[in-house]
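A protein chain is absent from this complex, but the other protein chains hold their places.
Chain IDs A and B follow the sequence of writing; residue 1 opens each chain.
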Amino acid sequence: MPVKSRIQIIVDGIPLRVEAGVPLLATLKAQDVAIPTLCYHPQWEQQERCSLCIVEVLTAQGIWKAAHACSLYCEPNLVIRVSSDCIHSLRAWAARLLLARGPFRDSAVARTLHDILDAASADPDYQEPPLIWSENRAMPAGCILCGRCITICRKIGKNKLTFLGKGQRLTISYINDHADKAACGKCHACSLVCPTAYIQSNGQAAFSAKLYR
Amino acid sequence: MLSNRYTPDSRLNLDSPEIKEVLRRIDAPPPQTVQPQAAAKIAAFLANRYSLRTIPLRLAELAEEGHHQLCPANMSRISVGVATCGQAAGAGFRSILLSARPDFVNDTMVRNVGCLGACFAEPLLDVRTPDGLHYFFGQVNSKNSIVHWSIIHTAQKRSWHRGIWLIMRERQPGMLTGFGDLELEKDYTGYLGTFLEHQKRRISGNCGLIDPHSLPEYVATGGYFAFAKALLQLSPAQVLAEVTASGLRGRGGGGFSTGEKWEIGAASRDAERIIIANADEGDPGAYMDRALVESDPHRVLEGIMLAAYAVGARQAHIFVRHEYPLARASLRRAINDARDAGLLGNNILGTGFLLDIGITQSAGAFVCGEETAMIQVLRGNRGEPLPRPPYPAQKGLNDHPTVINNVETLANVPWIIAHGAGVFREVGTAGSPGTKIFCLAGDVPSAGFIEVPLGTSATTVVEKIGRASPQSVKALQIGGPSGGIVPYSDFFLDYTSVSSIGAMIGSGGLVVLNKNRCLVDLVHHLVGFMADESCGQCLLCRDGLATLKHMLAILTGKEAKPELLIAKLEELSWAIATLSRCGLGRSAVNPLLTTLKYFREEYNAHLDAICPAASCKAMIHFEIIPAHCTDCENCSLLCPVEAITLGPGKGPERYIFNHDRCIRCWTCAAICPHGCIQAVSGGINACEIAHSDNC
Partner (left out) sequence: MSNFDNQDKKLCLAEIIRETPPIERQLINTICKIQERNGYIAEDDLQVLADESGQPESALHGLVSFFDHFRTRPLGRNHVSVCYGTACYARGANLVYERLAAELELDDGGNSPDGFITLDKVQCVGACSLAPLIINNGNLEGRIKPHQMPAKLEELRNRDAE
């Protein structure tokens, strides 16, 4: 196993020695720095789908620029901060939009999202205005369209799930393809990786959208 | 049997053998013999102009053939504009009728040409007489039967006849290598001449003059001479250096330095490089790429060939939007003709350079104009953009360096190689050299596509070329749904100036908006468009844009407006722009942010349920202006929901508008013969209509 080089990055003003080339989000988790996330999986490319892991990077021009921690990689002289008004405000918008895709079977999800909203608002009595759109959804409530189920189904070679459509009509579909009509339901891989517990038993039950009826 | 007499309402059976014969004749080149002594004349002239030391024989032959078709010495030539706009306006019909004339056989040829860009005058027709005069006839549509004989007489008698809109003359009679060789002789309209005079038609110089399906005609204007010069006299590095020196910037929207992008591709350690020409042109209101590809496809091909030579690519793909079937057909024909002439394929012009070009059809997805999304589609995946870096020029299709350029950008390259970077820079500004094709549309009388030096003022474009009166113009939308909506003022149309006012030139779409256009509603429409076109990967873009659309629907609808609605619009817009992976999400909020900056009072008025433009359905009701009403009852008869009833007596007072029944379809206002029905905003009659209409 090759020895990975250790480099120095600065997080909230504190220098840390970390492994080079590792996603920042994983590094921060290992250092017990709390960054919220729903869609990130350490071994996959799934990134930037839930927009909760927002941090700020100091650019060469001396400006703090918002970025997703899951798609930033540790490299020498990386300077980041994990808390600021801007960060909280951005995470709060992501949280609002995600909450509008609820309710979620896993109550921890809603709690996490509400915590993010609390962190962003100065006034504890501040009522969220009911402005978020949630009508005419193509995807039933509880799914945040992170796509982890699709990725794992592909990785194990079953290829039964796919995104369908785009934009507001984006949804997930289960395809019982003609080549392998073995019914879904034995491996439970998708339900194991679903971050909101939307998938209860298997993909076929969870995703009823179809391109052809 | 087609008679000589034109009857205005003749319906032609396009399957009849006579018509098929006529169509075959239009497509086939007229029989011409090339005099051996004069064989190299036009070719020598062009070679001299472009400093080409040896002329490939094939090129010389093609030039000669094309020259005889463009400037026939003993025949008149009628060129009918049959690109998409022309066809939609009825030009194809006219072309067929004229070509069928037996008495034209020896003295007049009829050719189909592309689009001159004067869309307000379509269908446009140009009669060229052997002395080098061009008589332009405009709006030669099927309702205009009298002009048919003027056209025929002008062609045969070679003199002025009633109905001519404009006369231009070849500066040097018998020489036509582009629009620049023409000068205005007489303008009978008062505006077509001005429309053309303020332009600098370098890249679109052949559009509307040559038959887009004719390789010889393209060569006769100097086509492929730049390519020959590059292959025979310049190294790829020299071609690249020339393009870099020219300062050419991407014309599709990014405005990124073309030379720099090519350099990245050319510097790669990977020997296999790929060129992609972006003809996806997703911006609604922008059709300059369509016009170029339909009217002068070889120029685009030549640009691709030069790019491939400079970057070291052997394969190129043209990615064309699904909505442009004519453009695809033009390209297909051009590629086949170029291949047959030895300009594509193996061992081009005997130099060992080889190149193949393929066409890929998109199928209706705006996001595919984004470089990484386009590459995804070429690989057979959904058009979901990838993170950048790596940039496609570093690592793109199949991990090879892939240089993606807009077709207008590529169309500039032959001109640069032919004339040189220095001459290219003589026009435009230091930071934005050269010319740009803009599509002028909206509330402007002379709408069409125009080519002007970058840095031209907005007032020149809108008032002098477009013929709009300054008081009528409220705002300009620049750069499509990714661009901005700014107040009309005398700013300069170059990359820096436009971005300093918060907009972007983008693809070059310029939509003129008068005071009857509600900007809040337009933004609602544009944001809705982007929300539908979002690929859906990024939460903020996908659900954020949908939420913005919902908020704007509330703002333009009947519902009560929550507090802080406008502040939330701004905040959410900023979040979307910050957190989106690709340009779609990042720029989708530009129309909203620019209108909030410059037209905030329109938003504030909507908070009070008033639409200043009297356009938003939920905020208007219709009234009669009594002074003009002649009591004709048309409005009452034609209202689809019987919302206008007639009381007893006479005169405008007896018309009763039931504002609750009214569905705001504007039929009454449109059909009133005296224009006395107007929409009014504000007041208790602002409506209570079903919310679903506002999507």
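As a convention for this text, a residue touches a chain if its C-beta (ideal position, glycine included) is under 8 Å from a C-beta of that chain, and two chains touch if they have at least 3 such contacts.
Owing to the predicted nature of the structure, the values given are computational and were not obtained by experimental measurement.
K.L.:
Among B:L182, B:L209, B:V511 or B:I624, which one touches the chain that has been omitted from the display?
P.N.:
Considering the complete complex, B:V511 is the one touching the chain left out.
K.L.:
Among B:F104, B:W165, B:F366 or B:F424, exactly one should touch the missing chain; which is it?
P.N.:
Checking the options B:F104, B:W165, B:F366 or B:F424, the one contacting the hidden chain is B:F366.
K.L.:
So one chain is hidden, and I want to know which residue out of B:L52, B:M305, B:C439 or B:L454 touches that hidden chain in the complete assembly.
P.N.:
Only one listed residue reaches the unshown chain, and that is B:C439.
K.L.:
In the full complex, which of A:T27, A:S51, A:T151 or A:S173 touches the chain missing from this view?
P.N.:
Checking each option in A:T27, A:S51, A:T151 or A:S173, the one touching the absent chain turns out to be A:S173.
K.L.:
In the whole complex, not just what's shown, which of B:G163, B:P481, B:G508 or B:G585 touches the removed chain?
P.N.:
Missing-chain contact among the listed residues: B:P481.
K.L.:
Which one, B:Q69, B:Q87 or B:N278, makes contact with the chain that was left out?
P.N.:
B:Q87
K.L.:
Can you name the residues of chain A that touch the chain not displayed here?
P.N.:
154, 159-166, 173, 175, 177-179, 211-212
K.L.:
Could you list which residues of chain B touch the chain missing from the display?
P.N.:
84-85, 87-89, 119-120, 122, 281-287, 290-291, 315, 317, 322-324, 356-366, 377-383, 439, 441-443, 447-448, 477, 480-481, 509, 511, 513, 517, 522, 525-526, 529, 535, 638, 640, 665-667, 670-671, 693
Just so we're on the same page, only the chains that are shown with their structure count from here on.
K.L.:
For chain A, which residues are in contact with chain B within the complex?
P.N.:
Residues of chain A touching chain B: 47-51, 54, 66, 68, 71, 89-90, 93-94, 97-98, 100-101, 129-133, 135, 144-145, 163, 165-170.
K.L.:
Which residues of chain B touch chain A in the complex?
P.N.:
Going by the criterion above, the answer is residues 365, 367, 382, 387, 531-540, 542-547, 549-551, 554, 562-565, 568, 571-572, 575, 578-579, 581.
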